[in-house]
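Below is one structure, written out as structure tokens; the observations come after it.
Of the protein chains in this complex, all but one are displayed in their positions.
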Amino acid sequence: MKIIKPILLLIVLAAAVMLPLLTEAYFISVAITILTFMTLALSWDMMLRTGQLSFGTAGFFGLGGYAGIIAAADLGVDPITGIIIGGLVAGVVSLVLGMAILRLRGLYFAITTMALASVFMVIIRNLHKISGGPSGKVVLSTLFNYDSNKVYWFMLGVALITIVISEVFQRTRIHFAIDSIRADETVAKSHGVNIYKYLIFVFVVTSVIQGVVGATYALQYGFVFPESSFSAHYLLLPIAMALVGGIYSTIGSVIGAIILGLSSEYLKLIMPYGHLIIYGVIIVVVVLFLPNGVYGAIKDVLGFRKRRLEER
Amino acid sequence: MEKISFLRKHRGILILVAILVVVAIWRPLAAIYGVQRGSLYALIGLPLALTLGVVGIMNLAHGDLLSLGTYIVYLFAVNTGMDPLVSIIPVFFLLFILGVVIYKLTVTRVLKAGHLNQLLLTFGISMIVLELMKVIWTTRPRSVYVDYSSSSTTIAGVRFGTYELLYVVLAFAVLIALQLFLKKTRLGQATFAVGQNPRGAKIVGINTDFVYLFVFGLSVAILGIAAGVMVPRFAIFPSVGAAFTMKSFSLVAMAGLGNLTGILISGIVLGVGEAIVQSIPGYAGWSDIVFFGVLIAVIMIRSLRRQSL
Partner (left out) sequence: MAQSKMFLVSENAVWRNDNMSILKVEKVTKRFGGLVAVDDVTMEIRQGEILGLIGPNGAGKTTLTNVISGLHTVSEGRIFFDGTDITFLPTHKRCHLGIARTFQIARPLKNLTVAENVMVGGLFGNGEKLKDGRKSAIKLCETIGLAKPNEVLDKITVLDIKKIEIARAMATKPKLLFLDEVMSGLNMDETREMIDTVRKIRDTGVTICIIEHVMSVIREITERVIVLDRGAIIAEGPYSEVSQQHNVITAYLGEDA
């Protein structure tokens, strides 16, 4: 039994790497979108594991995108360096802001992160000279010159690194720090956990991921635009995905992103405008009825059956 | 002694008056616009404060329900030719029913869940309402024209719109009505008690569930008043209200929970602040940041004050 898991993992990985050779361009672009949102969902969930609900995902996504495009357009760096700069900028900004806002908890932390995303957008819209203001900014050299296969592999790499980071967070001492903070901060600090340090660490790591994804997304199309770069989609979809798959786990966000990513393509076909409603409905339904997500619900049902069998 | 306690009791109002006098001399137009717009913020912020204070739920769909209200006002105007201000009455009741339905279907189930689930729930509702409006009415802005909405007057050489004074009147009216409701009616006293101590209220036999239901419905209904008064002056589009969610929360954070008068004061202070920034040539675009700046500053100060090691 023990050997099945790694073999399965290898097969999935191989299939993911080979995908561009097996399918057509349309499906590759869908896959890139899924990977993008999967990474955002994971990063959102990683912060949630500390017990802090962040609405700042779209903010750091947009910030990274802008930093990447500005670096590529004004500093003339190549797109990959632009992406690294996007991650660094998101990291530095989150470090400075995190030192202040991670003193906040619960409702106040959540609302402040929501406000931050708007603050980023207002600032960027008003820094005309650097950001291009309300009309956005364009760069000519895009990531791999629109070679979607290469973009796919790159994005797959980013997603895999994020998955590994998420698993590291689940398997090392970080896991115990994070879980104890979520369960009871007072207990955590009374037993030697430096809460503040861990919160900042997780906040910065997840923001860097969001910045990198934002820069990758912006540089593959070669433009940024305030309203779309900071769009609530980059918050709404990841949350829905993580909730559907099940929060507090790596596999949850991965499964959620695949389920919702694929179904949203179908939804787009049957209802071109309103498909985002479905995400809202999903969030509401999961919060009300499936607190462990779809994956968790399946596991619960299976576990229940297994227990029933054992009892017999 | 009495004098000091008077000063302390009305400190907020005194500071407000002082600020207003200074601004009125320095930039009279900013003072007038600021008071007008600030009153609108307060009018929208009051119901949010009510749900947050009594039900204990931060309703992230607040602004989107406001947008929905403006569309309902618009529908009344287009289909029946009803004046937006008159349509406040039917819209008030329609939104009350909507609020009750939302409460019964969703909110009541997460009352005991953590704040995390509550926030996620109202975030989901906000997205549903927003996207639904986009599907039904598209993002194309609409407007309702009434001839009195652009009236203006000149006092002491300063020309300003008079219609917006209605915001001020309505904000005060709603504030006073809410205060009277909380003090003079049985249901209001029960509401006040629940806001102070829900468990205690339940023990003395108050039907807390009904109070929550009523307060949630009432909060959404008050948005109908704001929607009715906004329609003549605002373009109507799905995300017109979204910004008001955060602005309303800023007011609550500034005033503190349970301080309804403080909402009006904070609203006017922030409205004037915004108007001043807007009046500086070349910096109009930065005015949006006033609220967020104040919000973040206020939250930080409040949290640091009760910070333990």
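Order as written gives the chain letters A and B; numbering starts at 1 within each chain.
As a working rule, a contact is a pair of C-beta atoms (placed from the backbone, for glycine too) under 8 Å apart; a residue touches a chain by one contact, two chains touch by 3 or more.
Every value quoted in this text rests on a predicted model; they were computed, and no experiment measured them.
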| item | value |
| --- | --- |
| Candidates A:S166, A:S180, A:T216 or A:T250 - the one touching the absent chain | A:S180 |
| Residues of chain A (touch criterion as defined above) contacting the omitted chain | 172-173, 176-177, 179-180, 182-184, 186-195 |
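Here, only the chains that are shown with their structure count from here on.
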| item | value |
| --- | --- |
| Interchain centroid distance [CA atoms averaged], chain A/chain B, Å | 33 |
| Partner chain A, residues of chain B touching it in the complex | 58, 106, 109-110, 113, 115-117, 119-121, 123-132, 134-135, 138, 246, 249-250, 253, 285-286, 288-289, 292-293, 295-296, 299-300, 303-304, 307 |
| Sites on chain A touched by chain B in the complex | 48, 51, 53, 55, 100-101, 103-108, 110-112, 114-116, 118-119, 122-123, 125-126, 232, 236, 239, 243, 271, 273-274, 276-277, 279-284, 287-288, 291 |
